[in-house]
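Every protein chain but one is kept in place in this view of the complex.
So that you can tell them apart, the chains are marked A and B in the order they are listed, and the count of residues begins at 1 in each.
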Amino acid sequence: MLRTITGLAVIIGILLLVLSVTAKNRPNTFEHSLDVQKESYSVEHEDFDRIIDVLTHQRCLNCHPSDNVPKQGDNAHPHYFGMKRGNNDKGFEATSCTTCHQSENNAYSGVPGAPHWSLAPASMGWEGLSRIEIAKKLLDKTSNGDRTHEELITHLTEDELVLWAWDPGVDANGKERTLPPVSKERFKEAVIRWFGNGAIIPSE
Amino acid sequence: MTGKKKVSRRKFLIRGGIGTIGVLAVGTYLFRNPIRRKIVKVINTVETPYQGNTDNPIIWFEITKDNKVVLHSPKVEMGQGTFTSLAQMAADELEIDINQINVVHAESSSGNMDSFATGGSTSVSALWVPLRELAATMREMIRIEAASKMQEDVVTLKLSNGIVSSANKSMTYAEVATGVSEWDIPDTPELKPLSEYKYIGKPIARVDLVDKVFGAPIFGMDATMPDMLYGAVVRSSKIGAKFIGADVSKAEKMPGVVKIVVEEDFVGVVAHSMIQAENAKSQIEVQWEGQKELNTDDIKEMITVGKGTPYVIQKVGNAEEILEDGENLIVSEYWSPIGAHAQMEPCGAVAHVEKDKATIMISTQVVAITRNEIAERLNLERDKVNIIPTFLGGGFGRRLHTPNAIQAAVLSKAVERPVKCFFTRKEEFQNDTFRPPTHHILKAKLSREGKIEAMEHNVSSGDVAFGSPMMPRIAEPILGADLGAWRGGLIQYGAIPNFSAISWRVKLPFATSWWRSLGLLANTFAIESFMDELAIKAGIDPVEFRLTQIQDDEKGRRLKEVIKAVADKAGYKDRIIDGRAMGFAVSTDVNTPCAEIAEVSVLNNVIKVHNVTCAMDPGLAVNPDQVKAQCEGAIIMGLSASVFEKMEVENGELTPTIYGPYKMALMKHAPKEIDVVLLQGTDYPGAVGEPPLGPIGAAIANAVFRLTGKRLREMPLQANLDKQS
Partner (left out) sequence: MEISLKVNGELYPIEVDPETPLLWVIRDVLDLKGTKFGCGKAACGACTLLVDGNSVRSCSFAVKFAEGKEVTTIEGLGTKENPHPVQQAWIEEVVPQCGYCQPGFMMATVALLKNIPNPTDDDIDRNIINVCRCATYYRMRKAIHRASELSQQETDKRVENNKV
């Protein structure tokens, strides 16, 4: 779909008007089916919401801390035993992420695992940020690791650590970890379309 | 006078029959009844007698061909260093080099078994006289035999480093012992004077040091038997759950399963590996009944002074009457939480039950009780059950009842092969025999000069000693109050004219029992925090304040000495210096006074203990280095328990169930300096392993008050400070 700059401005203006309503009454995107009949701005809004709903879920947010302390569980408690970001986002010199976390989940211990298990870089700390602020960080090359939109799409839809969120395994008590509120397929779909539509952050 | 005794060839046995040793009088209200006195002395005094079998020959020592002596210890080694102290005591009287002695756990079949337990900080003190007398007797037997073999006069022989020598001949002890089937047993010889001991009183390296540094397979969980299988037993996570039955159809089909065993009181799996057993276990559907949907608040409600039955455990003068009048009355309340043992090696056992006998390898603090329980369950004669104790991966009271050996034995019997069966960590946390929570109310009145006129300590606690198989059944009705719960709960300041202590007994719906130092940790926290409050009210330096409340007898003298020593060593000052404050506290546990000063800071609301100074008078320190090690460990364990640890009850489950969520002190929380001063107020050894746990909680809380103005009256202290901020 082709767009003009003017069209965008209009859409953003409308979005700003409806923002207060949607903030109070955010759609449950999990159940929300994509309605192609709807106006294009609301599709974009949904894509954005769908993406951010995932990024703000504890499966994602726990490893995007703003205080260098990884979080654990749905209550986002600080990682036990004082583990912190350390060097290269991979823990401390001798006791690092890989001391306990391997490239797969461990069903015996309940320790989660995925390839290159680590914290997101400090510049990508999302904890405590608004949805808009998270999106800005995501798009900002100075914080996102100099990634282009293309690279971001690849990261969000193909990176095994990102996709771990939909295969988070069991916890120490053998209980399944909760999943993000949007399915992996719908998330990927939303990411591709949102970037395809210019990666527009609603409030701007 | 000597007599001929038939004994075996290579090993030689020494008959027991060593008398028990004296008992210190504990002159308080409770002990007027002579039966009470008898029971209490077992648990609560230094001189817990060695309660071994004195009728049949029992193995104490073996001499091996390479001229070493094996000491079969009736006390188990759980880290407290007892093996090393016993080696020192035996080597000194045996006239052998410390490297010539090898201490092992006595198997129950050796007959050398303590029907009491290893616990209560009594191992060294209980064996202090008997073990040295046995060693001295054996030394003289060797001398007599050597004289006969060497055709020399007994008095001319010199014994040293395991060698008997005369002017021109010498023989090793092993050579002397070779071929002997009958020994002359002399009367018990005089013990050497303390000044002649080479090892006693010296910082000898632990005898188990090398094994432990090189990872030798010495623990219960390392035990194996040929052809061994692995067991797993289902345990409920709910308080009060009673097993009524199980659907095992799914579990039976799991890989590696040999047998599912359904008993009246439990269901278990036997499989070819531990993993297979646990995997199959998870497929068993168990029916339970009697679960209690309790929460932490329900438990706290039960543990409240004024509920249950009160027992006066200490009464001097008339505190009650004086404190009835509310004028100038000072009152404070304190609380302590449920504590877990959290020892690193889970409970478990390897059992092999054959047609008419059973062999059990296990880490246990109660060898005899475990043997008796297994014999009863399997309907075997007691002497057909052999308990082989291993080193313990931590005891702390957790293994003062090890009925889990029964489960391993039952599984073994069912498959007719040896079975190894252990707790998971979650099961450890939920089926622990917890340190009970407590509630304390302290009341006092001060004179104008700042002397305490009257003081009263009320403590409510879950059971500690009661319900334990170690306690005689008659103990409960006679004693009334649980002596484990009030350990450390007596008021140690004898110069106060009127004081009393009252214990309120509460039976909780889950198991509470012995936890290193029993009630000492909580009781000292309450009493010594309150003493600090009183000192501040009186406007007197807290160290000075305590010294003036102590009586002038022997006990009082030793108490004052540790207080002065710790204040001196730490350079105690009751003011904040460079953002740090010193907190002081002192306790007396099983006749060992111990005073501690913690240097603490509170930054961003985080309690940090930088240094601890400790002065303790355990009497004679058989191994001063290991006594210090016990102080260091007890101080950090006590810090851990009082600053961080807490079990909760949520919807009928004890939680958390893993390290981390069960917050404990780690390396970073340990004080950078722990300075231990040992005083020697008696010429015999007293309690060591538990007394230094007493003062640390109050010492830290007292320092925090100076730094923040906040009085922490509930453990764990960090959570309490968080709540107050």
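Convention: a residue touches a chain if its C-beta (ideal position, glycine included) is under 8 Å from a C-beta of that chain, and two chains touch if they have at least 3 such contacts.
What you see is a predicted model, and the numbers here were worked out from it, not measured in a lab.
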item: Chain not shown: contacting residue from B:E345, B:E596 or B:D617; value: B:E345
item: Chain not shown: contacting residue from B:I299, B:I374, B:I388 or B:A665; value: B:A665
item: Footprint left on chain B by the chain that the document does not show; value: 78-81, 205-206, 208-219, 221-222, 224, 273-275, 341-346, 391-396, 422, 424-425, 625-626, 629-630, 632-637, 640, 658-660, 664-672, 674
item: Hidden partner chain, residues of chain A it touches; value: 80-84, 86, 92-96, 98-100, 102-104, 106-111, 172
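In this section, only the chains that are shown with their structure count from here on.
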item: Chain A residues touching chain B - in the complex, by the definition given at the top; value: 80-82, 108, 172-174
item: Complex contacts: residues of chain B adjacent to chain A; value: 275, 282, 426, 657-661, 666, 668
